[in-house]
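Only one protein chain is missing from this complex, and each of the others stays in its spot.
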Amino acid sequence: MDGDGQQPLRVDAPDMSMEQRQVVPNALLGTMIFVGTEIMFFAGMISAFLISKASTPGGIWPPPGQPRLPVEATALNTVALLLSGVAMVVAYHQFKKSPSKATAPFLVSAVLGVFFVVFQGFEWVGLLDHGLTMSSGPFGAFFFLIVGTHALHAVIGLGILAKVFVLLRQGALNLGGMQALTLYWIFVVLLWPILYWQVYL
Amino acid sequence: MSATAHDDHHHGPTFAEIWLLQSTDHKMIGKQYMFIGMFMGLIGAYFAYAFRMQLAFPGVNVPGFGTVSPLEYNALVTNHGTIMIFWVAMPVLIAAFGNFLIPLMIGCDDMVFPRLNRLSVQIFLASAIVLIASFFVHNGGFGGAWTAYPPLSAKAEYNLTPLGSTLWLLAVVLEFAAFLIGGINFITTAMNARAPGMKALDVPMVVWMICIASLLFMASVGPLVAGAVMLLFDQVLGTGFFDPDKGGGPVLWQHLFWFFGHPEVYVVLLPACGITAEIITVFSRKKLFAYKTILYTVIGTGVLSFFVWAHHQFISGIDPRMANVFTITTVLISIPIAEMMFLFIATLYGGSIRFTTPMLWALSFIAEFLIGGVTGIFLGSSGADIYFHDTYFVLAHFHYTFFPIAIIGTFAALTFWFPKMFGRMMNDTLGKIHFWGTIIPFNFIFIPLFYLGAAGQHRRIYNFNHYPQLATPDLQALRVLATVSLLVMLSFQAVFIYNMLYSMFRGKKAPNNPWNANTLEWSCPSPPPHGNFGDELPNCYRGPYEYSVPGRDEDFWPQNLPN
Amino acid sequence: MIDLLVQRASTYAADIDNLILLITVITGVWFFLTEFVFFGLLWKFRYQEGKPAQYVTGKEKHLKKWINWPHFLVICCDLIIVVAAVQVWYNVKQDMPEVEKEIRVVGQRWAWSFVHPGADAELGTDDDIKTVGELHIVSNEVYKFNLESRDVMHSFSVPVFRLKQDAIPGRVIQGWFEANAIGQFDIQCAEMCGIGHGIMGAQLFVDTPEEHAAWIAANSN
Partner (left out) sequence: MNAARVLLVAFLASPTTAWACAVCGGFSDDEKGAYIGTTALLSFLPLGLIFGGVYYVYRASQTHVTPMLERTESSDRSPQ
């Protein structure tokens, strides 16, 4: 089509105001690609987990003699993280209207995120007390690997949240940055129920 | 630092920018990637020299190395493979030329995330240092083959290199992090920073190829990073992800590894194909034959590349029914690749072909890669793979793909863009001497290895005397032939190094557009200053391959000229 | 083709060799044709004074057909190869014929050890014969092997049988072969297994029934 066949030359009007097009803001596009990679990273770990689970002798999972995971308490925590995600989406929509309106939901999201991480930290301490460690068998190893990697992402996410919050207060945050942050945080939030379903239930 | 870099037109790059990787300029970063990659290439070549000598003359005191012990032999072959793929092919083809070419070819002043780009090359250097450090720790570098199958790679009691294997793994993970950052940059830049008027189908093929390769890399690397983290835990913390005694599965690693391992082949192949496309159009003064179809074949290759990886596991104890599916997909992937090669050959039709040094390299890429391509069919066919798996046939096959990709592709690109990179021309005569001195011995290295592989010689054996059927004088003569050819080939690289260094400082000054090429990078000065195009960035008015358009006086029509 | 380099000694060796021959012929024709066209074009369209390049976009029907037809032919050739390859694969790796004898093959760093059935021809009884580095079998009998590994990955490779199978620690992998030639052959380990990988060979003795009976008698206590 372009410059092919019967019409090799495509001479646009000389006075045409040519512009660079940024269909998707740089920050958002970069984050999209990064999140895609992260999804594959977690897909790899979940695949490994599923295979190990399926290859346990006798098919009993979790293997006998291992402490039970706190399913109910974590369900509560899951709700907290999901609410954090909802608050972030609200913050994003408020930001589009007026950046100053985004402060409150943004803070709510951050606080719920911190709550999630801290709550999980206490849970880990309890599990370690019960003798579930990385080297106590595949169950513990996968638990700490998968949940720990997610926790690491959540902590990094909170760090970015803090940094972006400063930018927001300074009024130096652009839409692309807000979109990128929202996308990353939604990734962290929505990943959790999948991990909860796979690892805890 | 980065803020001032662009404004400063008066003096060249500072010491810190060049040597401490403090520059955010994409051209500088590209060159840094290239030189680090070339340095690693020398190490990889040195390793090949050492173990080829051992294979041809078992037990000999290799000049410059000493006698090769079995442990050292394993470390040599392992790190030769790792270095050549991850520290030479990837950084030079994708990172170096991606960094250098993408902003210039799409007509913008720099990458969209220059500081991330700087971080990428810094991490890459760190990974190279970690890898080199792994050779000097207790018992030397990791020797469990570049595929690092556990439990061998997971337990120090098996591989005997407790620190070497951990450092190796760490280096690989760091290197992936570097390319991840780089790849995000490439795709975002190519999408968002194109010159005004440059549409998707006006983008030079090499930019497309590098972007699709980056996309493939990023979509496939995740599971391997997951696997590498698990393997690292196995090594360091004593977890049992891949340890059958602790309830893990050794095949699981292969599953995660080859999911990345095969797309990786296409990750490095595509940029080399793109470079070839650029060069053959310029020197045959022809439009690329069926640009869109080539693009489709690239996309088809990319899609299929996610469905072929288990062919590495045909005999590794996976469900044999899976082999049938993967045989079909593996043989099918020959279709887009064959079509791409046909289209490159068709581009030559009706041309006016100038056999300059870059053109010779690009043409030899096509001629040699075909051998690698057709021999792949043997290995993709499950029935034939039962015999060929892990023999020298495999080795010769992938060297016939990787050598054209990494070495021929790099030399093609370097000789072609050298005037733009360094502002001076390379010596064409020396270039041709180097070309023939490389390409002829190359065939004499690997054709004998095909034969040896067909005779049942399998890989990673430091001395064949323990296998009566492989220790015959006939087969040994072929091993010697391969090694002597390697020595010849390596000695001819001195010509190149001399030519490059001499031309870099003393060569003839290059004009802006020495090859009469169309793409945007040739419209800026050689070498391009900070900000590439000066105050005004170019507009793009047409596709990149409008050569020999009827009715024009000149046989080229740069993209940035309004008419 | 392969049998010129390595003797055939199993019933399915010929199938695999023929498959390889088939692929060689098909890909060989394509390869030489392509290189011929390639070098032909290079010669025909080399730079000549006063002979400018043509403007060809790749949309011209009469030129495009030179790409399309090879494209379809490649697909046809691929299908032939796939069918042939899957047939051979099914025969060797998926199908298990009627088994006459069973052996155990155990890989460990860095030797192959073998457990042969003794005089009663049953594996797992008291008169089993254990050897290290030597596998003794009878020709013209279908053997099922149970492949194990004690430590790391190994690969049980018998070039004359055209047989290769990885040994995975923690798992018993089954396979079969039927020898049809008499002699002494190499067994290799084809998977990197550490420092001694280069010496991890073994010898395969394919005996006549009489020789084999004599060997069993000599090694039974």
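When the chains are written out, they are named A, B and C in that same order, and each has its own residue count from 1.
Methods note: contacts are C-beta pairs under 8 Å (C-beta built on N, C-alpha and C of every residue); 3 or more make two chains touch, one makes a residue touch a chain.
Values in this document were obtained by computation on a predicted structure and should not be read as measured data.
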item	value
Residue of C:42, C:56, C:137 or C:173 in touch with the missing chain, whole complex considered	C:173
Residue of C:146, C:180, C:203 or C:219 touching the missing chain in the full complex	C:146
Which of C:7, C:54, C:94 or C:180 contacts the chain that the document leaves out	C:94
Touch list for subunit B against the chain that is not drawn	191, 196-197, 199-201, 203, 215, 219-220, 223, 249, 251, 255, 259, 300, 303-304, 306-307, 309-310, 317-322, 324-325, 328-329, 332
For subunit A, residues in touch with the removed chain	1, 10, 12, 16-19, 21, 23-24, 29, 32-33, 36, 39-40, 43-44, 47, 50-51, 53-55, 59
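Here is the rule we use: only the chains that are shown with their structure count from here on.
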item	value
Centre-to-centre distance between subunit C and subunit B (centres being mean Cα positions), rounded to whole Å	30
Centre-of-Cα separation between subunit B and subunit A, whole angstrom	32
Distance from the mean Cα position of subunit C to that of subunit A, given in whole angstrom	46
Touching two or more other chains - residue numbers and ranges from subunit C	55, 57, 59
Interface hub residues of subunit A, defined as touching at least two other chains	4, 8
In the complex with subunit B, residue positions of subunit C that touch it	1-2, 5-6, 15-16, 19-20, 23-24, 26-28, 30-31, 34-35, 37-39, 41-42, 45-48, 51-59, 63-64, 66-67, 70-71, 74-75, 78, 81-82, 84-90, 92-94, 109, 151-153, 155, 157, 159, 162-166, 168-171, 173, 185-186, 188, 190-199, 201
Residues on subunit B engaged by subunit C in the complex (per definition of touch)	70-71, 73-74, 143-145, 147, 149-152, 158-160, 244-245, 249-251, 284-291, 293, 314-317, 320-321, 323-324, 327-328, 331-332, 334-335, 338-339, 341-343, 345-346, 348-355, 363, 366-367, 370-371, 374-375, 377-378, 381-384, 386-391, 451, 454-456, 458-463, 466-470, 547-550, 555
Touch list for subunit A against partner subunit B, complex	1-4, 8-12, 14, 18-26, 29-30, 33-34, 36-45, 47-48, 51-52, 55-57, 63, 134-135, 137-138, 141-142, 145, 149
